[in-house]
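Some notes on the structure that comes next.
With one protein chain held back, the other chains of the complex are shown just where they sit.
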Amino acid sequence: MNLTNIMANFYYVAAIIFFLIGLYIMLTHPNLIKKVIGMNIIDSSIFLFFVSVGYIEGGKSPIIENPSPLTEFVNPLPSGLMLTGIVVSVSITAFALALIIRIYQEYGTINVEEIVKIRSEEE
Amino acid sequence: MKKNIVAMIMLLIIGLGLMSVVGEMPTFGERRFFSEEEMYDRYLQQGPEETGSINIVSAIITDYRAFDTLGETTVLFATVAAIYGTLLAAINKDGDD
Amino acid sequence: MIELFNFILLIILIIVVIVVAQIRDLLSAVILFTVFNLILSLLWQQMRAPDVAITEAALGAGVTAVLLVATISKTRRQER
Partner (left out) sequence: MKFEDDIVNTVTRIILPFITLFGLYLIIHVHLSPGGGFSGGTVVGAGFVLFSLSFGISIQEKKLSHRTSALLESYGGLWYVLLGFVALFYGYNFLTNDPVFGLGQSGSLFSSGLVILVNIGLGVKVASTIITLFDSLGGEEL
């Protein structure tokens, strides 16, 4: 493990920290809306990782006004892929929220532990 | 409280594994490793002639990978259909009772 | 200079995420999550990905926050 390399790659380290905190929120909080927020933070960490992989030092954004071989551009492929990923993450969030509203209508709570207690009493 | 400590230890192990991967990765912003590849050169050199769009990102998502975007519109349609199914089923069930 | 600016933005992002993990009020958590997404879109403009920045500011910050607030208004506000 190379320590100076880790210090130079602090974007990747920040992406890993976001991933771990999002996973911590999803694991420990019993509230369902908090779990959805944690899932969104994990998504954002993945986007941060991919976009920072595509960056090139001193590059311009990939809009080619005057074509010349001297100009450097950042890699446009991770940007396009993550543009797709953002829309899919919003779709997943909306469906999860619809399920949460349905659960609240059925059980009267959105706390996982209380839902487990109610279900065990029903049986 | 015990659950939090177990989760912390687990996340620490996962974090150490991921951090070792970062230690082996090439430096941020360096051109040589990630970007000197065929697709990068192809998109940036022949993109404006082949698609007529000088914005390469929109050229990628709606011309080179248009089939991908078609699948994504299907995802959006499926989301709306699933939300209608989830929430309207409750109304119909209440009406029956 | 730009590196220092990005580093400060990342530090702010980490602080905001930790506060989101600790706070008990769900509405405050949603608002802090919106702040997180807006600062993230600023970071992507710094990384020369303006398409992703516009999409994140509109979809991630705007629509997700509106949907979350709509859900909280139908359920319970405090996390218990």
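For clarity, chains are labelled A, B and C in written order, and residue numbers in each chain start from 1.
The rule is simple: a contact is a pair of C-beta atoms (placed from the backbone, for glycine too) under 8 Å apart; a residue touches a chain by one contact, two chains touch by 3 or more.
Please read all numbers here as calculations on a predicted model, not as lab measurements.
Visitor: Which of the visible chains would the unseen chain be in contact with across the whole complex?
Guide: A, B, C
Visitor: For the chain left off this view, which of B:V22, B:L44 or B:A59 is in contact with it?
Guide: B:A59
Visitor: Give me the chain A residues in contact with the hidden chain, please.
Guide: So the residues of chain A touching the missing chain come out as 61, 63, 65, 83, 86-87, 94, 97-98, 101.
Visitor: In the complete complex, which positions of chain B touch the hidden chain?
Guide: Against the missing chain, chain B presents residues 48-55, 57-59, 61-63, 66-67, 69-70, 73-74, 76-77, 79-80, 83-84, 87-88, 90-91.
Visitor: Extract the touching residues of chain C with respect to the undisplayed chain.
Guide: Given the touch definition above, chain C has residues 50-51, 53-55, 58-59, 62-63, 66-67, 70-71, 73-74 touching the missing chain.
The rule is short, and it goes like this: only the chains that are shown with their structure count from here on.
Visitor: Using Cα averages as centroids, what's the distance between chain B and chain C in whole Å?
Guide: Spacing between the chain centres: roughly 18 Å.
Visitor: Quick one: chain A and chain C, Cα centre-to-centre, how many Å?
Guide: A distance of 11 Å separates the two centres.
Visitor: How many Å are there between the centre of chain A and the centre of chain B, using C-alpha atoms for each centre?
Guide: Chain A and chain B have C-alpha centres separated by 9 Å.
Visitor: Please output the residue numbers of chain C that touch at least 2 other chains, ranges allowed.
Guide: 49, 51 - these are the residues of chain C that touch more than one other chain.
Visitor: Provide the list of chain B residues touching at least two other chains, using ranges where the numbers run on.
Guide: Residues 55, 57 of chain B each touch two or more of the other chains.
Visitor: Using the touch definition from the top, list the residues of chain A that touch chain C in their complex.
Guide: Chain A reaches chain C through residues 10-11, 14, 17-18, 21-22, 24-25, 29, 31, 33-34, 36-37, 40-41, 44, 47-48, 51-52, 54-55, 59-62, 74, 78-80, 82-83, 86-87, 89-90, 93-94, 97, 100-101, 104, 109-111.
Visitor: Within their complex, state which residues of chain C touch chain A.
Guide: These residues of chain C touch chain A: 6-7, 10, 13-14, 17-18, 20-21, 26, 29-30, 33, 36-37, 40, 43-44, 47-52, 55-56, 59-60, 63-64, 67-68, 70-72, 74-76, 79-80.
Visitor: Please output the residues of chain B touching chain A within their complex, sorted ascending.
Guide: Going through chain B, the ones touching chain A are 3-4, 7-8, 10-11, 14-15, 18-20, 22-25, 27-31, 34-35, 39-40, 43-44, 47-48, 54-57, 60-61, 65, 68-69, 72, 75-76, 79, 82-83, 86-87, 90.
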